[in-house]
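What you see is the complex with one protein chain gone and the rest in place.
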Amino acid sequence: MELLSTLSLGFSVAMTPANLMYAFVGCFLGTLIGVLPGLGPVATIAMLMPATYVLPPVSALIMLAGIYYGAQYGGSTTAILVNLPGEASSVVTAMDGYQMARKGLAGPALSTAALGSFFAGTVGVLILAAFSTPLTKVAFKFGAAEYFSLMVLGLIAAVVLASGSLLKAIAMTVLGLLLGLVGTDINSGIPRYTLGIPELTDGIGFVTIAMGIFGYGEIVMNLGRTDMDREIFTGKMQGLWPTRKQVREVTPAVLRGTLLGAALGILPGGGAALAAVSAYALEKKIKMAPDEIPFGQGNIRGVASPEAANNAASQTSFVPLLTLGIPPNAVMALMLGAMIIHNIQPGPLVMTRNPQLFWGLVVSMWIGNLMLVILNLPLIRIWIKLLTVPYRFLFPAIVLFCAIGVFTINNNTFDIWMLGIFGFVGYLFGKLGCESAPLLLGFILGPMMEEYLRRALLLSLGDWSTFVTRPISAGLLAATVLLIVIMLLPAVKKKRAEAFTEE
Amino acid sequence: MRIKNQKDFASGLMFMGIGLVFAVGTLFYDVGSASHMGPGYFPLLLGVLLTALGVAIALQAVVLKTGAGEGIGSWAWRPLVYILGANFVFGILLTGSPGLGLPTIGMIVGIYVLTLIASLASSQFKIREVLILATVLAVGSYMIFIVLLKLQIPAWPYFITG
Partner (left out) sequence: MHQFRKTVLMTLCMALVVAFGVAAPMNFVQAAGPAFPGKEIHMIVPWSPGGAVDMTARMIQKIAAADGIKIIVENVPGATGSIGLAKVASAPADGYTVGLATTSLLALIAQDMTKVRNEQFSYLNQVSIEQLLMLVPKGGPAQSLEEFIAYMKKNPGKVSIGTPGNNNLNHIFAAMAAKTAGVDFVNVPYPGASKAINDLSGKQIDGAVLKTSESRGQIEAGMVMAVGVFSETRNPALPNVPTFKEKGHDVFPYGLLEQICYLVGPADLPADVSAKLVSIFKKALAHPDYAKFAKDNGFTNSDVNSEALRKKIYSMQKGFNEAAPRLFKKK
């Protein structure tokens, strides 16, 4: 079978001692970067590229890929331990992950995230290897109208995420949408709400907002509580592994997350964030076991599913890369660039022209995933120990790393100012009881939604019916309506019950 | 009219205010029509929506008995000022500020100052501990960011690097 031969070719390339070492170095560096809040793989890969010129191309790419994956794993770690989501998909992980950490369950949270991600990554690689070409044909059917409907579905899912007041969650999502619109409007080229500041013409950075609201906001909230309340991490630490019961709860969640993530990752521009949000929303709507912790307070399914989803999506996001030569995100664009420097022509023909490079890379990514699980599991013990460091030492470190991390994105101090401003905003939200996760999700999905809406209308020459006459788009919108109905049903029932009992 | 839920009421007001700002801001842009949206259309739509939501939330807080009726509580001014202050000062020290005539002082000094100011936010400030922490952070950051990752961050003051 062709699958076996390509995979074995890949293994033969990836398993040489030299390449294994490069993979390890990459994973290690990546984890380090991922753990440090704010610091991102793009800046690092860019800086390390000259060092890779002397390496053979496959090895260079393997190392850079290791950095990419390592950063994702590391990012989940910080999201769970200190509530600092380093990238869009970790926002969802942070929600229940951090709550688990506060209850002394950091170990199981981290190990579940790692193992769930590994499983999802494996499935993702298999799908990638076996089904790339037919899957692209599906992806081609997605035009602007379909993407718009998908984004709407994602937004409703983001509202479902919230555990507090529904109205406030919707308002936060809308606020996130508005903040996402700051910057240059792609359809007209005009800067909006930038107040004449050049640094804002590309919008507010996601990392800046996330670090400010989640990072600084949380720190000030913590310091503001009296010493009595400030038990950051209470109770006994459970230790590394999830209990058998937890594993039983988590397995179906991981499966669901993997499937959802793999499907959404195929669409260029679909992305890991959307996958994570949808997976979490799906889990939340599934009937809960009687003794399960509610979502938002440390439910382990709420960690496992989004993590599996975003890792599966990261893998399958290589499908457009393979078949179309289109990089799914900035890091991949950089990797393609690295290939160019090494005199390899990226593009759809790399698969056939340079099979050992291509499959070696794919397999090494799976090996990278494996290495990261092996690397990270023992590290979890160290991270847990880190949590016992007195908070008065921990928080200045967090403040520092957020500031440096944000600076390295654009080499511009303006980002540090924005960080401070959003720190204040984050504290304000915390004080007023507004949840920040829907805001961040609105922030990510908003601009995309507008872009697709306007492009769909451009292409249909102003005809709104395009959203329902195109079959896939219509289907997605129907699913959205269904989701809204499911969401409102319990509220309606409750209101009715209240009305009856109050009489 | 007693406000039953302070948090929600304040949130409602906040949303109203922000929504209005964004909506009014669209006066500068071409709104266009529904089928041919200009840059101002979507923001106007969302701004109005946010304002409406803000009104709804504020009303609900006044009329219904939602939430535990807890107030907002006191504001943690001290930590806020110190944390944000540490952040801003770090930024200024890191690359200097041509507007204020301040040259680049660099990351190392910045870390010391940041740690000092930030630690003042904690009620358990001990100068010796803070200095040790700052040194550890400075050395660690230098090794990781500058030596290992080779990032372009100004580490030393201008009079050293020239």
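Just so it is clear, A and B label the chains in written order, and each chain counts residues from 1 on its own.
Methods note: a contact is a pair of C-beta atoms (placed from the backbone, for glycine too) under 8 Å apart; a residue touches a chain by one contact, two chains touch by 3 or more.
Since we're looking at a predicted model, the values are computed, not measured.
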Full-complex touch with the removed chain, picking from A:9, A:25 or A:49, is A:49
Give me the chain A residues in contact with the hidden chain, please.
42-43, 45-46, 49-50, 53, 139-144, 184, 186-191, 198-199, 201-202, 268-269, 320, 324-327, 330-331, 333-337, 340-341, 343, 345-349, 410-412, 451, 455, 458-459, 461
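Everything that follows uses one rule, which is that only the chains that are shown with their structure count from here on.
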If you look only at chain B, which of its residues touch chain A in the complex?
7-8, 10-11, 14-15, 18-19, 22, 25, 29-30, 34-40, 42-43, 46-47, 49-50, 53-54, 56-57, 60, 66-67, 72-76, 78-80, 83-84, 86-88, 90-92, 94-95, 107, 111, 114-115, 118-119, 121-125, 129, 133-134, 137, 141, 144-145, 148-153
Contacts from chain A onto chain B in the complex sit at residues 29, 32-33, 36, 39, 43-44, 47-48, 51, 165, 167-168, 170-171, 174-175, 177-178, 181, 185, 187-188, 190, 192-193, 216, 219-221, 223-224, 227, 391-393, 395-397, 399-400, 403-404, 407-408, 411, 413, 416-417, 419-420, 423-424, 427-428, 431-434, 450, 453-454, 457, 462-464
